[in-house]
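A single protein chain has been omitted; all remaining protein chains appear in their positions.
Moving on to chain A:
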């Protein structure tokens, strides 16, 4: 007697199974109610009558390996039971998601090909939490992704569609950042932190380098004499209009910054670029500072500058012998910075 005959005779005693073939060619059977939880399998069974026997096994998409299939079915087995409370399901899901990133990706892939939307949602959210707050470098490392974008593509994710107001905005941003940097360089008391916040180091690096990694490698004298940087291809943003007296301070900082960020290589300046992509970038017109900017843009711009100041504050790495004391800045309407002390210092 074939299996299907037996199923007809004793339906209550025989559990129905669905036959499945995984990407490696092996065939297995799974309880019907568990397998039918997956829309893709369900569709195959109902529309095409597949999966009823070993010869008629449903062949699963390539992305579903046996290991992943077993995980998917663990999930299905739990959730297809109708009597569970929402809390139970949530607790199970949290536990279920505890696996390494590689498996999470594979599981997302498998769940997606099986069209099991709740599991895709769950894994996507878990992966989103991993991605949040990471630099592009870090994301590449975690997920073993190829670094296959050209320099130009990395630096200009948002194509320049708006013109003048944003150029001015950009100019103002850099003028202000420069001013802050100057003030910073003058002050001796800076907070020293245990570990370097890579982000602000990048930010600083990129600011110093004018977002062109080639500048890092040029000699200091070139940097000192560089008043304006011509930008070809409309690529990078920002120029470091460093005046001579400031450049010395900046270079000593640059050295320490370089040391701590040596591993970052050529794309180290990208992170802050991405942070600033937040404010769309445009072609840079040298020396053009226009104060007639929409106040909303100004506001956003100044917020960014304050952000930068805050980051400088919290993770500046210098040689020993510095006082540990945070410095509070405030920016008044015409862009000058003012040091606040005592109770008037704004908690940032």
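Quick notes on this structure:
FYI, a contact is a pair of C-beta atoms (placed from the backbone, for glycine too) under 8 Å apart; a residue touches a chain by one contact, two chains touch by 3 or more; residues count from 1.
Note that contacts and distances are computed from a predicted model.
Missing chain, UniProt protein name: "F-box domain-containing protein", from among "Protein Dr1 homolog isoform X1", "F-box domain-containing protein", "Palmitoyltransferase" or "Chromatin accessibility complex protein 1". Shown as candidates are A:46, A:81 or A:131; the residue that touches the absent chain is A:131. On the side of chain A, touch with the chain left out of the figure occurs at residues 63, 105-106, 108-109, 112, 120-121, 124-125, 127-129, 131-136, 139-140, 143-149, 153-154, 157-159, 161-162, 165-166, 169, 267, 270-271, 273-275, 277-280, 292, 294-303, 305-306, 330-334, 343-344.
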